[in-house]
Each structure stands twice: as C-alpha cells, then as structure tokens.
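Some chains omitted; the rest stay in position.
Chain IDs A and B follow the sequence of writing; residue 1 opens each chain.
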Amino acid sequence: MFLLSFVALTFSYLALAHEPSPLQDFCVADPNSPDFFFSGLHLMGNISNHLGSKVTPVFVTQLPGLNTMGISMVRIDYAPWGLNPPHTHPRATEILTILEGTLQVRFVTSNPDNRFITKVLQKGDVFWGLFISNAMWVMDMLWLLLAFSSQNPGAITIGNAVFGANPAIPADILAKAFQVDKSVVDQLQAKF
Amino acid sequence: MFLLSFVALTFSYLALAHEPSPLQDFCVADPNSPDFFFSGLHLMGNISNHLGSKVTPVFVTQLPGLNTMGISMVRIDYAPWGLNPPHTHPRATEILTILEGTLQVRFVTSNPDNRFITKVLQKGDVFWGLFISNAMWVMDMLWLLLAFSSQNPGAITIGNAVFGANPAIPADILAKAFQVDKSVVDQLQAKF
C-alpha cells in the first residue's frame, strides 16, 4: 500500500523529467486494471452552471496509467453562449479540435504587448493553446477535445485566483492593483 | 533551398529543446495566417485501401504554428475490420479516445518480455500509446482522435521498414533474421 503510493509519488514528480522519453513501456502492473484506461469521455459534461461550460479532464489523477507518459486529454462542453473564463496553464501547451459547433476562441499575449487575438473555429478546426490567459465563447451547442503536453498541466483561473482566493486577498490591495474603488472589488469578490 | 533545409533543421532542434516549456507565446508572425490553425479534421479519411484505415496527421508539417509547442493531433478512420499495421513512434507518447465504433487495440511490450496485450475499446474510452509496435483491429466503422507529446512524433511501420525498404534489404539477410526460407521473404517483399 505504502509502496504503491510511494511509486505513484515518484512517478508523478518524475513526469516532467520523462518527457519525451519514458524509461519503461508502462507503469501499471496490470493492463486490465482501471489504472490502465479510462471510460466515458463520450458523455456530455453537465453544463447547467452559470458559465454554461464543463471541463472533463483525463489527467494522471483520473488515469494513473498516464504516469510518466507526459500527455493527457480533456473534453469540454459548452451551452450556447457558454464560457470558459480567462485562465492559464502553467505546465503545458494544448491542442484542440472542434467536434461539434462553433467556438470563438479569444486569447491575450503576455507582457508587454497584451495583444488580444480572436478567431472563430468551426467543426474540424484545430487550434493550439498558449501559455496566457484566454477566454472562449461559443455561439451554439459545442463540444471539443483537447490534449496537453503534460500528465498534469495545472490551471490558474484568473477570477478564482484573484477574487476567489481563500482567505480573500484584502480588498484594498486589489482595489489598488486594479485601480478601482474598493466597492468594485467587493462586488467581484462576492461572486467567488 | 538552403534556407528551407536550414529552417527545417532549426525546427527539429527546437522541438528537442522546447519540451516542456516554450519560450514564446507563439512562433508565427500573423495569427490570421494559415500557419496558425488547421481545418478539416472532421472530414473522414479515405479508407478504401487494402488496410481499411487512414491516418490524417496534424503535425508541425501540416500546422507550422505547432513549432516549439511539443504537441500534435491525429485523426484515424477505420473501415470495418480495418487495420493499422504494426508500428512504433520513436519520438512521442500518445493518448487516444474513441469517437465512434469499437477498437480492439493490440500491442507488444519491448524486449525481453514481448508480452502481447489486447483490449477492446468502446466509444468514449481513453487509451494511451506505448513506445512499441502495436496493431489495431476494429470491429466496425470507427474513428478516433489521438494526440502526441511531440510536434513531430515520427513513425516506423514495421512492414514498410523491413520488407518495403528502398532499395530492398537483401532477401537472404531477412531470411536469416526471420529464420525462414528465402521464398517466404520474397512473398513478403513482393507486397511492399
């Protein structure tokens, strides 16, 4: 039991080191174990939330067999006008393709340009992700598949990290950082 | 001409270096250029061939914007009883999910075990690829999406490399390597 968790630990920390060349064929003893594959990515995620979108990840947490494989996959569902709020992935690049629907992808380049770029993707279009915060906005029912160059890409959702931290970042600091009245920050923090 | 090969070289070196952390947001000057995204992955590949399968790659060759991104995507279509012959990818791990149909994935572990493992995948199942030759066999019409942890994963198709090399590997060598009569090798080479 302990040995297993130890091995798991070792593997997961090693994952980055292993890209792109794992030293073994696979890391699970039994190819018939649930650690070895994952089921259900064809199922639509529950999009009945205020954002109208749902991410279904298949990271090393969901599929332990990905340990040392340096890759993972994700399904994202959107309701019409659904949104994937501004976020960034600190540990991976991504590639995606539209399975159904139309997606207006928006992203912003890093400092100093902070250039805002937008593109409408149709079914079958392939797009690759960036390291910077990006917002996605859909025009109709949509789902897509996305892959990451890491078994554990991580994510920082701007709203949650800045306005939904626990405990909260003092409002006066954010007021100064965003150059707005503290009451504006209060409204933002109230939502997270 | 020289510039092209030079750029090609540069790219390949880049690919080595960038994993897992590209140093820039993207490598194309114009996000509206065709280098920046790819269209048509929703289109079924032409499976009317003797293997009954078709691979549609989106590597750095098809989508130059993937340069330094360390990731790529592929669509594979199969006819009923279609086959993706034994092959190996020297430069990447892979992850796939079944969009439609049922796939019987088969693979063999590397030396010394050469353990043969097989698994039937249904729609929505996620499976990750190995570094060793594997054969896929489908039970009905199928398509899937696959991602690689490299912008240029490469491939060695056993049959083509061994029996279809150009010029041909002398039959007597292969006869000794596979411990069969030269006529058996002749039959194999005749097909490639």
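The rule we apply is simple: contacts are C-beta pairs under 8 Å (C-beta built on N, C-alpha and C of every residue); 3 or more make two chains touch, one makes a residue touch a chain.
Please read these numbers as outputs of a predicted model, since none were measured by experiment.
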Original post:
Taking the 2 displayed chains as part of a homomeric complex, how many copies does that complex include in this file?
Top reply: 6
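Assume only the chains that are shown with their structure count from here on.
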Subject >> Between subunit B and subunit A, distance of the C-alpha-averaged centres to the nearest whole Å >> reply: 26
Subject >> subunit B - residues contacting subunit A, complex >> reply: 19-20, 22, 25-26, 31-32, 36-43, 58, 63, 65-66, 69-73, 91-95, 97-99, 109-110, 117, 119, 121-128, 130-132, 145, 147-150
